[in-house]
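Removed from the display is one protein chain of the complex; every other protein chain stays in position.
On to chain A.
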Amino acid sequence: MPLPTRNSQGLYPETPSQTAGPFVHIGLALDVAGLTPREQEIGSNIASAEAEAEGEGEGEGEGEPIEIVGTVIDGNGDTVDDILVEAWQADAHGVYQTDYRADRAFRGFGRTAPGANDAGVWSLHTIKPGRVAHPNGQPMAPHINLMLFARGINIHLHTRLYFDDEHEANMACPLFDAVPPSRRDTLIAHREQDGAKPRYRFVIRLQGPRETVFFDF
């Protein structure tokens, strides 16, 4: 297969996206498809509290353990139960740990998808990220970068999850300069108090009223 023709800027065109389709789970979330996981999988545990408690990973899992629970809603108001969500976040110090090793307490990257009995709710177990510097020198508010893949989504959607108990940091986050003020609250997850560890609920609306902000970068 020859490389495609270079474009007017002399670059090869990027391989075009296609939808991940309805059976994305057999490739990227084996447990949800009913398949036996391989020895190592990229799962929904981004940080393992157990490893942290046992002092493994030299503190890489340190930070406040949290759970994220989310739903994705389509333009008809129906829950998207075949969504696959990928998450990328900094550690508790605001540093991206790029070297992914499954056996580390903090991995920075994870994947989640609702199971058959989850009514479209997906979850992530992680630690609350620290603040990452914007290139202009200001700190951004703590956030998790999310990517959405599903049937009907022809090119994945990028968004960010912010935390409602970081109001002051959120208001000062330079990222929000790019987001129309009326839409900023679509990026905020809401803390719930029940359960052993803090839980944040995040609703993503793909289309229509209160549509979530999606980014191009």
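Heads up, the rule we're going with is that a contact is a pair of C-beta atoms (placed from the backbone, for glycine too) under 8 Å apart; a residue touches a chain by one contact, two chains touch by 3 or more; residues count from 1.
Assume contacts and distances are computed from a predicted model.
> Which of the following names does UniProt give to the chain that is not shown: "Cytochrome d ubiquinol oxidase subunit II", "Protocatechuate 34-dioxygenase beta subunit protein", "3-methyl-2-oxobutanoate dehydrogenase (2-methylpropanoyl-transferring)" or "Na(+)/H(+) antiporter subunit B"?
Per the UniProt record, that chain is "Protocatechuate 34-dioxygenase beta subunit protein".
> Check the options A:I26, A:A119 or A:M171 and report the residue that touches the missing chain.
A:I26
> Across the whole complex, list the residues on chain A that are touched by the chain not included here.
So the residues of chain A touching the missing chain come out as 1-5, 7, 11-28, 30, 33-35, 38-40, 74-76, 78, 80, 82, 86, 88, 90, 96, 98-102, 107-109, 116, 132-137, 140, 143, 145, 147, 149-158, 160, 175, 178-180, 183, 206-208, 211-217.
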